[in-house]
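Dropping the structure in here first, questions after.
Here the complex is missing one protein chain, while the rest keep their positions.
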Amino acid sequence: MNDDAAIAANGHVSFLDYQGKYKGIRAWILSTDHKRIGIMYLFALITFFAIGVTFGFLIRLELLTPGKTIVEPQVYNEFFTLHGVIMIFLFVIPGIPAVFGNFFLPIMIGAKDVAFPRLNLLSWYLYVTGGILIIVSIIMPGGPADTGWTFYIPYSVRTTTNVIATGTAAFLLGFSSILTGLNFITTIHRLRAPGMAWFKMPLFAWSLYATAWIQVLATPIIGITLLLIIVERVFGVGLFDPALGGDPILYQHLFWIYSHPAVYIMIVPAMGVISEIIPVFARRTIFGYKFIAFSSLGIALFGSLVWGHHMFAVGMSDAGQFVFSFLTFMVAIPSAIKVFNWTATLYKGSISLDPPMLYALAFIFLFSIGGFTGLIQGALSVDIHLTDTSFIVGHFHYVMFGGTGMGVFAALHYWLPKMFGRMYNMKRAKVAFWIIFVGFNTLYFPMFVMGWLGMPRRYYDYLPEYTVYHQIATVGSWILIIGMGIMFTNLIRGILKGNVVTEKNIWGGETLEWATDTPPIHENFEEIPLVTGTPYEYKQNDIEELPEEVIH
Amino acid sequence: MISQDNTAVHAHRDDIGSRMGMWLFLFTELLLFGGLFFLYSVYRFLHQADFHVAAKELDIIIGTFNTAILLTSSLTMAMSITAMSRDNKKLSISLQVVTILLGISFLINKYFEWMTHINHGIYPGSNDYLSMDSGRRLFFALYYVMTGLHALHVIVGTVLIGIMTRFTVKNVITHDSYVKLEAAGLYWHLVDIIWIFLFPLFYLIT
Partner (left out) sequence: MDKHHSNIEHAHGYSIYVFVWMALLILTGVTVTVAGINLGALTIAAALLIASIKSYLVLTIFMHLRLEMKAFRVFVSVAILFIIISFFLLFSDYSFLGAR
């Protein structure tokens, strides 16, 4: 059956039941449907996330007591490297764009698919290949990289572990991320439904647009940097190696030119999710639409200018430190604008605390803590004391896990019923939420305290006075993992056996996806919609259609 | 109100979109080299005198000659697209073939250039390499990495154009559908632009 015939035959059924050219598993792994690719990302992502969490659990277990608890120092180093690499490159960076962006961006802007569907599939393959390579590096002779996810020189050219495998994997993952970004930019420019002007796009689309630009412009820098590490290890050219006259600090510059913007690749899409969820569950229109849209672009811009704040203690020039510290304070402004607008939206709203909303509120709360501690570290003198302590570990977990992680969980609870046409158990979802919330803070808050007291990060051993904090944190990790276990079982159970949802709009959502079938049909819409008003008018499920003569 | 740039929604084919995707891809290539240009500028800044001396070891004549070759290949590439748009398939094919040949001759020159240095014992890991001044070593490290990566792009570019030639022969690329050829052309011109910067930065700082 060729594509046109297939669409004619069953283009009106859910994309899950759609019968195209291929059958069985090939109908998925060869599908170029953005929705199927989004779901394939989802399953890959959850798998890798579970592996990442396992390593996090093992790190914490090792730190339960001073000295050796379960493994040798070398293995501990490999644990935190694997944990960091997996969480960063396989979970938070691709997370929201690859799963929910893929699935919902085209629907939200009224398109049938992304601009380059085959490229989209390719980027999924690159993602999975990169992920598998990281996992395989664990059993390769020499063992997995033990450098930390930052691959700092000179250690990364000296260690005998498999830095090349991990570096190659990260390179492939970067490429995958670039392709997603490129695809989204083109999709947004070219495929918006008729009438959908820029400021009629949902805020989630705006956040993906800003993110996509960072993906396209910043990721190549880490690409070349990783390549250079490989070249350095294989040929010994000496571009970074201090023994050959290279400058290891220049490596750090290049690494962070990407990796700081990368934290915005991680957080901005989550902010987009929150901007969609908050108004729906507060029964209000979003406050300050344009401010939120522009602040995404503002973050993308300023976020590219602050990388030096990761290097305050390495001996940068005073001028450089001053500039980077100043810019770091600036970048807080657009993020704060968002938080203010969300709270203003909540103000006097009639708030319903359904699971998506709970996670969204947790996002605001935890992200704010993460953001404020970020400002503390942005202050030069204070950071000299705090850098490389567990304060930093606390900070980035509040931002990345409390922010992006909660954003992913919020999105899962918000959109999964739409994606699969089945509902999870609400009550269990709420219970899981509270366990996660408590576990999270028990795990990461003590890190602020012990970091402030001087506990270094990435250390295998510690002085007895830190024991109590470490033990609280480890117990927290258990609570958190139990909570996530309940959450994921509930969600997966929901997907497989939950009550069938056929209603188009279960939450009273206002964007276009809530006006499509549940689950959406193969090409999303029977007819390409015509957007006449704001992006937020689809609560009643009425899509206007284009008059015939305009289409052809 | 129906906004202007949305004509693609229902079209089966969107050439502007394809070209937009290609340009975005070119940016990533540009920034890939951008990282290396950052390295170059910092090391040159830190080792100015050494760079000047080391650059004397490169052959300006070959460099200039290679520059001319690449510029000319850009010309033939651009003209092959015009030929295609004017439905002159034969001319387009011959221009593409000329472009490929020019690309290959660039690579051959490059090969001999590298071989001269290597025969002088200048290559990563050699005794000379390990014992020279760091400034000079960094110069050659950058030289090898940057021109090497560039040469890799030339190889990819020629292969790409080769595929396009095949497409043209097989009428996959035709005079009213040649965006693939355009994309290959864009790639080729970017490779040219990078060389436009590499050339003075390595050969002309004596």
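Note that the chains take the letters A and B in the order they are written out, and that residue 1 is the start of every chain.
Here is the rule we use: a contact is a pair of C-beta atoms (placed from the backbone, for glycine too) under 8 Å apart; a residue touches a chain by one contact, two chains touch by 3 or more.
Computed from a predicted model, the values in this text were never measured in an experiment.
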item	value
Of B:V42, B:L107, B:I155 or B:V172, the residue in touch with the unshown chain	B:V42
Contact partner of the left-out chain, one of B:I81, B:M146 or B:L160	B:I81
Which of B:I62, B:V98 or B:V179 contacts the chain that the document leaves out	B:V179
Touch criterion as defined above, residue of A:L16, A:A50, A:L305 or A:I472 at the omitted chain	A:L305
Contact residue for the chain not shown (choose from B:A49, B:L71 or B:M115)	B:L71
Touch list for chain A against the chain that is not drawn	189, 213, 217, 249, 253, 257, 304-305, 307-308, 315-320, 323-324
Footprint left on chain B by the chain that the document does not show	4-5, 7-8, 11, 14-16, 19-20, 23-24, 27, 30-31, 34, 37-38, 41-42, 45-46, 60, 64, 67-68, 71-72, 74-75, 77-79, 81-82, 84-85, 176-179, 182, 185-186, 189-190, 192-193, 196-197, 199-201, 204-206
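Please note the rule applied: only the chains that are shown with their structure count from here on.
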item	value
Approximate Å spacing (C-alpha centroids) for the pair chain A, chain B	34
Complex contact set, residues of chain B against chain A	1-3, 5-6, 8-10, 14, 16-17, 20-21, 24-25, 27-36, 38-39, 42-43, 46, 124-125, 130, 133-135, 137-138, 141-142, 144-145
Residues of chain A defined as touching chain B within the complex	110-111, 115-116, 119, 178, 181-183, 185-186, 189-197, 216-221, 223-225, 228, 231, 235-239, 244-247, 250, 253-254, 257, 528, 530, 532, 550-552
